[in-house]
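Only one protein chain is missing from this complex, and each of the others stays in its spot.
And then subunit A:
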Amino acid sequence: MRRRTLIGGALAAAAPLAAGCSGGGASDTASARGRTTLSYGIWDVAQAPVLQQVIDAFERENPGISVEIQLTPWSSYWTTLRTSMRGGTAPDVFWMNAVNIQLYAANGALEPLSEHIARDRTPVGKHPEALIDIYAYQGKQYGLPKDFDTIGLWYNRALFDRAGVKYPDETWTWDDLRDAARELTNPRKRVYGIAAEMDRQAKFYPTMFGAGGYVLRDGRSGFADPRSIEGLRFWTDLVDRGWSPPQSAMSEVRARNLFLSEQVAMNYDLSAMASLMYAGPEIKDHGGVAVLPKGRERATVIHGLANVVSAKSRRKQAAWKFVDFMARREAAQIQAKGGITISSYEGTQDAWLKSMPEFDLRCFIDMLDYAVPYPSSRNTAVWEDQEYLLLGAPFSGKGGVEQAARTLAKQMDRALDEEGK
């Protein structure tokens, strides 16, 4: 008989982390050689080699401190982290995202950094303001960003050429995009103009903001706002007209993969996907990227990861030193050269831009002027789950986007009310 014990699974997931930690945790502040060992929790294996270079630079500057990377895959990162927080074995420094920051800050799981920042004059102003805002909670700064992501319009030049459509540029509006999507759609070759995937960060948040709507303001949902609904309808319309595959066709094979395999001609996607696009021979050869077309206003979504210090850490001074180092120019430059993420430190992005000369990656940085921070609240996951549950039908061409958005707004408001309790 099979047993499906969830608790057992969670414990098993936490075990390697706990085991990895005990080495550093056994000696309170210093190991036998008199060095402080910090643990650094991350989830992306692709970034580990570059981060190791940053760590090497940090260790050269601070001979008394060494840093060990603790890798937990994304799928279990947050559950593992919460479990190890309870058990007191959480890493000293770890990656944080917008969805979780307020949950952790509100529950006292993170060390406030404002005083450290003031004392050590950390160059916070060199990072995009929208990004810094994400990691502030009730007037205190809890994290310092390491990189950022914005959304751009990726397109396939070969498919554009074949359909005789002009490439997207900064003059494009939503009407231009719709016209192009119509022209590019070719049912016989099974090519769609664009991928209207149900994806909040890369697809419907940017257009909700672009239509002048909002997701969250003063603790209330923005989904019932007519402008927000207009932003959602932008996508569901494309599905209804047959210029995009329905969501039911994109739940296993993501839009990104359809774009890579040249089945869709345009795709809204993250700047972080540049290296993946670059790895696809077709897209490297004839792919391009442009700023997002203008709706009622110009908008894109900005998100980035931040380094935070655990409130339970027994090595907070050393942990802060590391976070501070990561927020400065040198670390940002090492990261940028790695070519995987865009460093958030102003003026260090050149190396990243040059790493893929075939793509006009500068557009991602140009969009910073009007980038809207990724919205989040104290328990973001609750209403984010509702989004996908309710919007699935309209994104599959079943209609009813307005009704779904209104229901979503109600449920989201209820979830937001519950957070306050």
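Following the convention adopted for this analysis, a residue touches a chain if its C-beta (ideal position, glycine included) is under 8 Å from a C-beta of that chain, and two chains touch if they have at least 3 such contacts; residues count from 1.
Throughout what follows, contacts and distances are computed from a predicted model.
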Seminar exercise, completed: The chain not rendered here carries, per UniProt and among "Xanthomonadin biosynthesis acyl carrier protein XanC", "Spore germination protein", "Thioredoxin domain-containing protein" or "Sugar ABC transporter permease", the name "Sugar ABC transporter permease"
Exercise. Which residue among A:Asp56, A:Asp133, A:Asp385 or A:Asp417 touches the omitted chain?
Worked result: A:Asp385
Seminar exercise, completed: Contacting the left-out chain: of A:Ile42, A:Met85, A:Met326 or A:Ile342, that is A:Met85
Exercise. Hey, which of A:Met96, A:Ala109 or A:Val401 is the one touching the hidden chain?
Worked result: A:Ala109
For this session: Could you please point out the subunit A residues that touch the chain left off the display?
Result: 1-2, 4, 6-8, 10, 79, 82, 85-86, 103, 107-109, 197-199, 246-253, 379, 381-382, 385, 388-389, 392-393, 395-396, 421
